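Every protein chain except one is present and positioned as in the full complex.
Entry: subunit A
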């Protein structure tokens, strides 16, 4: 089913456009007629109470879920049923609400795995671990070491990530997503369960990524202080519907948002 024709969002700089997206699981309506866009280079927060459909929205954007209605346009291209590896190829990176690291692998190998798409040497050279394969391995290791430095996780380079505390795992997961050099980075509650100091570190990393590398970021976060500090624009979901969209100040003043979200302690 196609969504009824709607005015296409006419902003030249939109990197991603979500138009009239609805998503159903049996009887549950996770998303209903949601539209918003993400502009190149901005930090776009997606907020809302638990169960509002924020994670489902990210899952639609990178192809884990396929919207029952509506369409998603990324870099000017609308795909009906995009699969996750295609989203990755297109330049969408992601971290998960519940850390989804490769538990048996070291920090280094986790982040190296993020370089997968950038590595090209063929099976034959990989078998010999020589020539292009070795050159590539060293070259990407250098890139990964920069990320490790940036995130200040040098000391856990060779530790299997399953053994790391939660806060560090979140950091490694960010590193793995950064290794993909994504154009659009989706962060699902990157600071959940962190203490104040860890939150401050993570906020700084997110801002640095955005400013230094120009990466466009979609950020789901509960801590309103963080959202106000980090984001350029905010979209607010409640029960799968969009109830507000604008700058942090605009959203903060919106009565529906105050009723739905800000009034409730999280």
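We adopt the following convention: a contact is a pair of C-beta atoms (placed from the backbone, for glycine too) under 8 Å apart; a residue touches a chain by one contact, two chains touch by 3 or more; residues count from 1.
As a convention for this text, contacts and distances are computed from a predicted model.
Visitor: What is the missing chain called in its UniProt entry, if the choices are "Branched-chain amino acid ABC transporter permease", "Carbon monoxide dehydrogenase, large subunit apoprotein", "Sulfur-oxidizing protein SoxZ" or "Fumarate hydratase subunit alpha"?
Guide: For the chain not displayed, UniProt's protein name is "Branched-chain amino acid ABC transporter permease".
Visitor: Would you indicate which residue among A:30, A:43, A:72 or A:133 is in contact with the undisplayed chain?
Guide: A:133
Visitor: Which one, A:119, A:207 or A:258, makes contact with the chain that was left out?
Guide: A:119
Visitor: From the listed residues A:89, A:155, A:204 or A:256, report the one that touches the chain absent from this view.
Guide: Once the missing chain is taken into account, the touching residue is A:89.
Visitor: Please pick, from A:71, A:141, A:222 or A:252, the residue that touches the omitted chain in the full complex.
Guide: A:141
Visitor: Can you name the residues of subunit A that touch the chain not displayed here?
Guide: Contact residues on subunit A toward the absent chain are 62, 64, 83-85, 87-89, 93-94, 96, 100-105, 109, 112-114, 116-117, 119, 121, 123, 126-129, 133-134, 136-138, 141-142, 145, 149, 176, 180.
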